[in-house]
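What you see is the complex with one protein chain gone and the rest in place.
This part shows chain A:
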Amino acid sequence: MGLELLKYPEMEEDNVLNFTDSEIVSHVKDALTSVLSGDNNSYNQLVGVMHHSKHLAPDEVALLETTLKALAGAVSSIDITHHDSLLSAIFSMSMWNYGPHVADALAELIVSLAISNGKYLDLCLRMLVSNFTPPPYFLDKLKLSRGLERKGQVLSRVHAAFKKIADYVPLAPLRLLTVVLQGMPTIYHKDRAILIYVENMLKLESGEIGELVGSTMLMAVVDRLIELDVEIGWDAILQDDFSKGIFEMELEDVDDIDECSEPDVGEFRLSRKSLAGNSIAELLDNLLVLTFEHLESCEREGRLAKVFETLLQSFQITVLSAYKSKFTQFVIFYACALDPENCGMSFATMLVELFVQDSQPQPTRMSAVSYLASYLSRAKFLSASFICSMLKRLVDWCLEYCETHNGDLNPNAHRVFYSGCQAIMYVLCFRMKAFVNVPRLRLQLLMPLEQVLKHKLNPLKVCLPSVVEEFSQTGKSCFSFHRVLDTFFPFDPCLLKRCDSFIRPMFVFWSMVKPTYDDAYDDDEDDGSSDDELVRDHVNENEDMMNGWVGKSFDEQGIDMDEFDCELQKMSITPKTTSGHKFGGRMPSRIRPSTSPESL
């Protein structure tokens, strides 16, 4: 009854307010205070207005807007117990349902509530955070231009509201952190909800209160990425039949950069194909792309160095220790690519430092060096001299290790050392060509390395045969395999489609650095197809070897899947049990030496 006063359809015609703002506010205040004396009529009408949300006629919209504005002025009269129906109506309103004016009024009301009383602060923040994601019916409309427009309207108001609240309640960002983290959709929610939620988290990072909440947001995003990453089983990526092999896929990828159509069944893009239907992979792909785009905007704003500090920390805590993270590490790869001189170099330096510190736990050191090896090999944006200097540190460390460890020859005792050697050889396989112009390479790097390899600790015997094979170019088949090292080359080609398009331009594919030391083959180039086949075979095998997917190498060696699964349960770099002589000295068919004479 009292509220009918607020309905003035004349307003539309001649824009004349029959009541002043303060009159409306005092009217609303009366409605609120009358509840305390038992008269609920006006109050119930107020609540009714709040609940009316769908298909509003213009005068209803005006009424809602006016009511919200009046409430904003009357917050001091709102009581948390007596007016709980009104409050719950307000807190369940979604800005996505309304146009810009009502959204403005609603945001204003929320801000007023939040700053008026500590009791409402958390509730208001939660209401705003719940507006990160649209109501379910709206999720589909997000792709339409109308949906995007509404999204922009809502999110800009939500984030502006955070800033306003933070201006008047300095400790609000701290509470906001908790609310945002608690409200994160789990990975089993509708995927688009996570996407837009993470988009908001990144927006907070780059927003006006970014300094206060940014690093926590970033770390939470990386945590969520890892959670998704871990959900994608390795069996989704591996295949049983390696008749052509993934190297071929890598080679073909280079040629088919512009082809995004579905590959034929005959082509062996199996890995990517088997991931194609995987909704978690798709979600992870989209989230990673969001993160990449965010990094790009950070770089444009000149903030990348600061953001990188957080990323690095997050990497050390979360990614480095995650068991064989498949794709999340590309976040840091991309950040390094955007700023090779600062980020790119500091990442490698951090990994080297981790490796050489005795005080670090063994799995950490081994993980760090395998990340380093893969990174130095694959990062197109690193200078040869820098890679060389990193390698030199590894070599020097290995040499020193050799000199101080002459006693115990049990391979298990020297796992860190062997992983270091393997890393060096792996990088050299990729980068030897690039080192041609590095001065005094032989003296600084190759000669000490030779000493290391010839030491009685005998790294060549212990490291991954394929790496050794490739490195030594000798195709000697007489190594008996005493595997103590797991294979994990974290920056192997990214199998997520959208991500890959970001990473590709800065990525070294094996095909680009195929063996050039095969002087013998240079002579054969003009020969007939048989030699081409030989080259192809050799290349095939080499690529096989260079491929780091665990299952592949295991599979080649004839290990059954059960044992493979068992291996997966262990930590990232684990010793194979000493009963690992299963293949008893016989060279698996895949890593047979090339039949060309020079290799024997």
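Definition applied: contacts are C-beta pairs under 8 Å (C-beta built on N, C-alpha and C of every residue); 3 or more make two chains touch, one makes a residue touch a chain; residues count from 1.
Keep in mind that, in the parts below, contacts and distances are computed from a predicted model.
Colleague: Quick one: find the hidden chain's UniProt protein name among "Synovial sarcoma, X breakpoint 2 interacting protein b", "Trafficking protein particle complex subunit", "Protein YIF1" or "DNA-directed RNA polymerase subunit".
Modeller: So the chain that does not appear here would be "DNA-directed RNA polymerase subunit", according to UniProt.
Colleague: Among A:V47, A:A74 or A:L457, which one is in touch with the chain left out?
Modeller: Checking the options A:V47, A:A74 or A:L457, the one contacting the hidden chain is A:A74.
Colleague: Looking at A:L171, A:A413 or A:M512, which residue reaches the missing chain?
Modeller: From the options A:L171, A:A413 or A:M512, the contact with the absent chain belongs to A:L171.
Colleague: Which is it among A:S94, A:N117 or A:S156 that touches the chain not included here?
Modeller: A:N117
Colleague: Name every residue on chain A in touch with the hidden partner chain.
Modeller: 22, 25, 73-76, 115-119, 121, 167-171, 174-175
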